[in-house]
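In this view, the complex is presented without one of its protein chains, the others remaining in place.
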Amino acid sequence: MSFSQSHPGYTPAEIMTIEASRRLKDGTVCFVGIGLPSAAANLARLTHAPDVVLIYESGTIGAKPDILPLSIGDGELAEFADTVVSVPEIFRYWLQGGHVDIGFLGAAQVDRYGNINSTIIGSDYAKPKVRLPGAGGAPEIASNAKETWIIIKQSLRTFVEKVDFLTSVGHYEGGDSRARSGARGAGPTAVITDLGVLTPDPTTKELVLSALHPGVSVEQARAATGWDLKIANLIKDTAPPTQLELVTLRDLHSRTAKAHGITLAPD
Amino acid sequence: MSFSQSHPGYTPAEIMTIEASRRLKDGTVCFVGIGLPSAAANLARLTHAPDVVLIYESGTIGAKPDILPLSIGDGELAEFADTVVSVPEIFRYWLQGGHVDIGFLGAAQVDRYGNINSTIIGSDYAKPKVRLPGAGGAPEIASNAKETWIIIKQSLRTFVEKVDFLTSVGHYEGGDSRARSGARGAGPTAVITDLGVLTPDPTTKELVLSALHPGVSVEQARAATGWDLKIANLIKDTAPPTQLELVTLRDLHSRTAKAHGITLAPD
Amino acid sequence: MESRIMPLADAVRRHVKDGQTLALEGFTHLIPTAAGHEIIRQKRRNLTLIRMTPDIVYDQMIGMGCASSLEFSWGGNPGVGSLHRFRDAIQNGWPNAVTISEHSHADMAGRYQAGASGLPFSVLRGYVGSDLPKHNPNIKSITCPFTGEVLAATPAINPDVTIIHAQKADRKGNVLIHGIIGIQKEAVLAAKAAIVTVEEVVEDLEAPMNSCVLPHWVLAAVCEVPMGAHPSYAHGYYDRDNAFCKEWEVISRDRDRFLEWMNAHVLGTPNHAQFLAYAGIR
Partner (left out) sequence: MESRIMPLADAVRRHVKDGQTLALEGFTHLIPTAAGHEIIRQKRRNLTLIRMTPDIVYDQMIGMGCASSLEFSWGGNPGVGSLHRFRDAIQNGWPNAVTISEHSHADMAGRYQAGASGLPFSVLRGYVGSDLPKHNPNIKSITCPFTGEVLAATPAINPDVTIIHAQKADRKGNVLIHGIIGIQKEAVLAAKAAIVTVEEVVEDLEAPMNSCVLPHWVLAAVCEVPMGAHPSYAHGYYDRDNAFCKEWEVISRDRDRFLEWMNAHVLGTPNHAQFLAYAGIR
């Protein structure tokens, strides 16, 4: 089966999830956020990385859900986990203790240095335009995991010059400012979107477009970015989904929809 | 069956253990040291206080050993406990968290203010005359339980004017010095010995002889005390052991000896 | 010994008072919904509500005017969307103004631990670079006396009352929690008084040796409330009612529809069993 670029036979959300999943190496310890990170991490586990270790903040270590959890504390996560510990233990012993390789996060906004906002939209904390759910586990995942990945749909709404509220630190103000701030780990090493992948410049730490999904142009990526997006010298082309990846992801989503008895909000 | 005073039919160790056990009210939460405190606490549980809650520092909560543990971490303690938690949890959530009514301790030395030494005999920490096992859980049991009981054989060696080393705080330097030191709880409210019971003067907090076991004289108690022992205006007479108490205690000791395959060091 | 096992209405009447600091904890799993409804029925006011993950039951309590303040780290209807009553209270002061104190999960967990541990504060490697401390005076810093490192310090949480839901209790009131145990043990041990609702009271807990057991003597009340966590789930008893969670999105969007629903379902029923029957749940 081949995929044409104009009718690629898969959605932008699918290629985003698939490309993120490919980056997860077998055996990696991944602290997984709910939604897109969870879909990508489980797709990896069901394809090339059967021994990836998935940790959810609800305390499930080595989770192997057969369907995607709707919430971070679904019973499905506990049922097949290697062990289930308390919430303070997961944050103190496992995350802050330094055992997490990849912190895998979603976000409402991300800025040019990979800082994350999940608190408010608007400039006034007391009178926000939109009140978002809040920090959750993100601030300490972002500052304690060995590295961070962010998965987010790219648009002028989500890709902003400066986040309205800095909830969770990325490369902070660029350069070595993250390390000087006291954060541990390498910070965001990849931002995976529905258009491509951004990675930090080694020196300035500004996010640079370094890969594009099939059929997406540099111009499209620029148009969906709220700052003057820099482009890597060598842009990689994301490989189109394989049959196995696509079938596995769709099966996962259809099992999930069936089990939860409702259709999930589209990714 | 009656007990004559000259041949009372029980040992000083037995009346000490029995008198201590009587003071433990049903439903009390007691953090139990190994040895004499454990024997007394379990005697209480097997006689008048079936719902006393015994906590051992090994993490066993609601322990109901059928034989006395030889060590603080015997399997017998875990087997019949309500729950078994980790050692940090027992000290942080249960003791420091303020859930212990009685901290029940042994000691190598106790002074006139109920301070405890279990570290060294001698005046030079670097070159002790005798190196004792050390603090264990005692310093924080003594300063975090709602009150403390000490059970110890009374002699010039054990009842000293001033402890060689203050391991665990009692009434410190007397008066309100304990409260001012930052210790919580009432401190030692009873010191139970093989001769009688000492309780603190309400104001000076000095230990005062307030009860004598059958057949023991004030002079005997004074002779076994390394300071000028004050005597309460009204001295209580400890009731002799009942048949039930004595039989229960002896059965407990004989089950214990049989199960451990060795004779314990005499109490 | 007075029994700790009592009807939920009695437990709430006895222990929950206006103006208290209250934590109804549960991490997606085992959320004490029935207890929240009973607090709404008894019309408690001016509560400071604490919870890591306020969701539907806190949306209901806030919308019904029980709360004057909320301390939290993530507020939402998991997998569905926003909490509309929570947002309406914060943004528009309806039905009354609600102030917020916002933390992160790692911090809230550490603060409960400090509370359970009898310590006045918690130390955290956290909030690095974050704007949260700018808006929360309770996030301070502390310097390690050995390394000189500067870390975050926040006050311990010691609620007046903690309420949780668990799978089972024995007749003495010892409680077993199983599955995703969240922050519940810490929240109970940190509280001045704790109420536990359970799916059932059994003869023998059959608790594995190192499982999460709360002994009866740290609990003020234990109440048998089958399906007391609905629309959340109780591992081994029933699943999450995802359809209801989606429905709540619609009910809660509109003030009138919200009030109508609450009046009929919660204020209009005397207890959780009647609520379940009226709502047609199982």
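Letters A, B and C name the chains as they come in the text, with residue numbers starting at 1 for each one.
The definition used in the following text is that contacts are C-beta pairs under 8 Å (C-beta built on N, C-alpha and C of every residue); 3 or more make two chains touch, one makes a residue touch a chain.
Remember, it's a predicted structure, so these values are computed and weren't measured experimentally.
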item	value
Interface partners of the hidden chain - shown chains only, full complex considered	A, B, C
Touching the absent chain when the full complex is considered, from B:Thr28, B:Thr60, B:Gln109 or B:Thr225	B:Thr60
Which of B:Ser181, B:Ser217 or B:Ser254 contacts the chain that the document leaves out	B:Ser181
Touching residue (missing chain; options B:Thr28, B:Thr167 or B:Thr225)	B:Thr167
Absent-chain interface as seen on subunit C, which is shown	118-121, 123, 125, 138, 140-142, 144-147, 149, 151, 153, 155, 178-179, 181, 208-212
Hidden partner chain, residues of subunit B it touches	34, 57-60, 70-75, 77-78, 84-88, 91-92, 95-96, 115, 119, 125, 127-128, 131, 133-140, 143-144, 165-169, 172, 178, 181-184, 260-262, 264-265
Touching residues (missing chain, whole complex) on subunit A	26-27, 29, 51, 53, 61-62, 78, 81-85, 92-94, 96-99, 144
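Convention: only the chains that are shown with their structure count from here on.
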item	value
Inter-chain centre distance, subunit B versus subunit C - centres from mean C-alpha coordinates, in Å	41
Cα-centroid distance, subunit A relative to subunit B, in whole angstrom	58
Multi-chain contact residues (two or more partners), subunit C	113, 185-186, 212
Of all residues in subunit B, the ones touching two or more other chains	none
